[in-house]
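Report on one structure; see the data block that follows.
The other protein chains are all here in position, but one chain of the complex has been omitted.
As written, the chains take the letters A and B, and residue 1 is the first residue of each chain.
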Amino acid sequence: MSARAIATAVRAGERSARSVVEEHLAAIDSGEGEIHAFNLVLADEALVRADDLDRRIANGEDPGPLAGVPVALKDNLCTRGIDTTCGSRILEGWRPPYDATVVERLAAAGAVAIGKTNLDEFAMGSSTENSAFGPTRNPLDTSRVPGGSSGGSAAAVAAGFAPLALGSDTGGSIRQPAALCGTVGVKPTYGRVSRYGLVAFGSSLDQIGPFAATVEDAALLLEVIGGHDPLDSTSIPEASPDLLAVLGRGVEGLRIGIISELMGGPDRAASVEGIADDVRARVEQAAEALAAAGATVEHASVPSTIYGLSAYYLIAPAEASSNLARFDGVRFGLRVDADTAPEMNTATRTAGFGDEVKRRIMLGTYALSAGYYDAYYGKSQKVRTLIQRDFARAYESFDLLLSPTAPTTAFPLGDKTGDPMLMYLNDVCTIPSNLAGHPSMSVPFGSGDDGMPVGVQILAPALAEATMFRAAAVLEGSAP
Amino acid sequence: MTTTPRLTRDDVAHVADLARLTLTDDELDAFTGQLADVLDHAADLEALDLDDVPPMANPLPLVNVLRPDVPVPAGDAEGAADFHAEVLAAAPSVEDERFRVPPVLGESP
Partner (left out) sequence: MSNQALIPGWEVVIGLEVHAELATVTKMFSSALNQFGGKPNTNIDPVSLGLPGSLPVLNEKAVELAIRVGLALDCVIQRSVFARKNYFYPDMPKDFQISQYDLPINGEGSLELPDGRRIGIERAHLEEDTGKSTHVGGGGRIHEAGHSLIDYNRAGVPLIEIVSAPDMRGAEEARAYVSELRAILVAIGASDGKMEEGSMRVDCNVSVRRDGTTELGTRCEVKNINSLRSMGRAIEYEARRQVDLIESGERVEQQTRHWNEDDGRTHKLRSKEEAYDYRYFPEPDLVPVEPSDEWIAEIRAALPMLPRERRRRLADAAGVEPSATALTVERGMDDLAVDTIAAGADAARVLVHVENNLADGVGELTAASFAALVAMETGGDLTATQAKTVLADLAASGGDPAAHAADHGFEAMDTSELEALVDRLIAEHPEVWAGFVGGDDKERRKKAGFFVGQVMRATQGNADGRIVNELLARRATEQGA
């Protein structure tokens, strides 16, 4: 049952919120042991919340557009009084004294928080194997990864543990796991959704966004969490986009470009490497489907996107190295005692952070350090400008752009853990949107040669989520 | 065009120190290779002519996001007193309502 159908039934009094929550808790009970989508299941809290909603509905109140809908929350979103680990030992047992803005908005819309989902530690990774609490497995084939870093959220939706989930996306951490698990995943325009209460990774890149089984449900969730928040200085001072109303409008007359540089293949020299043939074939098929629905589809060039990966893996670690300094054992979270404060900081951080987090902290520290700033961080910031300019040029000719979401379908656990650079290449198609601050989303479109789902990425200019969702609805309807 | 020298083991030891991390010898070896790989990949940026390109710190064109100078107690309805108690209760070590740390050795920079 879709989130929208649940909310409609619960608001009308046709279904109790309790029955909805019980049904999803039962699904979690039977599947979670194998999949490990959650770091924490909020079974008791969800039932209490459901009963409260049912009482309010009985009293004639309307709890809102997500009445009784279970939502899984990535475990880097602060929940007051509820463990928020970021998949890290350093925050094990930490209970934030405040709620993230998105958590407050979900509550105000009548949603039920059903659990905190597993992630790569501090959202750094593309497979959810970097969690301190063990990996999450892909519900479609448990020998494979669900993608990452929001792998727990993607898996929770794919496994039917929750119709909706929230993730965060710094370089693809919503879209790539959505593609690998066969769900819809959206990275909104930077500033569209408040970051207040999202434990920061790369502050100028991070966005919170929805996972859902359908495009309509993703639109519903984004409408609820979007819109201006005075607690986030980078929040766009505009109302949440109106998405549900435009979903049926089709793509007639839209100009859509396939980004050549992100398609790979032997005949494309100026392209990123590693795009699998079966993935490319699905993207081309999706383009045909959009053309068949009335869009004009052509090849587009966004030349500097091929530099996105390099720039991203300097900018995001640089910001992370600073954002993660506060995990020092003084005010919250883990402390490993030592004789002096600096030694205590070092002992705590050394014991509390996993290898991937350490790698990125060191990389970012290096990129910002005296003598290297211009060569690394400064240069990367300029590449961002180039990428934004190239997109702007492309959007003079196109309304939307198209690419693969991930280079390949879901890969086996352990396949890439030994080679960080190989893992980073998973983000090659998703990173450009983060660098430019533009919205993009992954929509499932058939499967690869291995039978695992393929995601097609739709990219849009800043604030053009509505157009992006129109194309997503068309792809969903024409998916093989 | 300048070529940045390849990352050394000493560089990694230095940044680990700056970032307050301790690495074993084996870790130092492994991290040096892995980080150098990432920086080698980033060498593709050296081919770009970026002299006249301004850096972009943030994708948004926003300026002057300001907040009125009006107090709001933390913790919403429950107020500041609860917030005070909640954060101290969650702290690793507290004495006299303050956060306790081992000796700091020197002045802040």
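Definition applied: contacts are C-beta pairs under 8 Å (C-beta built on N, C-alpha and C of every residue); 3 or more make two chains touch, one makes a residue touch a chain.
In this text, all values refer to a predicted model and were calculated from it rather than measured experimentally.
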Residue, one of A:12, A:108 or A:231, that touches the chain absent here: A:231
Options A:86, A:113 or A:193, residue touching the unrepresented chain: A:86
Chain not shown, touching residues in subunit A: 76-78, 84, 86, 91, 94, 96-98, 100, 195-200, 202-204, 230-234, 318-319, 321-322, 325-328, 330-332, 341-342, 345, 365, 368-370, 373, 377
Chain not shown, touching residues in subunit B: 18, 20, 57-58, 60, 62-75, 80-81, 83-84, 87-88, 95-109
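By our rule, only the chains that are shown with their structure count from here on.
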Intercentroid distance (Cα basis), subunit B paired with subunit A, Å: 22
In the complex, subunit B residues that touch subunit A: 2, 4, 7, 11-12, 14-16, 18-23, 27, 31, 34-35, 37-39, 41-42, 44-45, 48, 50, 53-60, 62, 65, 67, 74-75, 83, 86-87, 90-93, 99, 101-105
In the complex with subunit B, residue positions of subunit A that touch it: 94-95, 97-98, 190-191, 204, 230, 233-234, 236-237, 306-307, 309-311, 313-314, 321, 325, 328-335, 337-347, 349-350, 353, 355, 358-359, 361-363, 365-366, 369, 372, 375-376, 378-386, 388, 420-421, 424, 435-438, 462
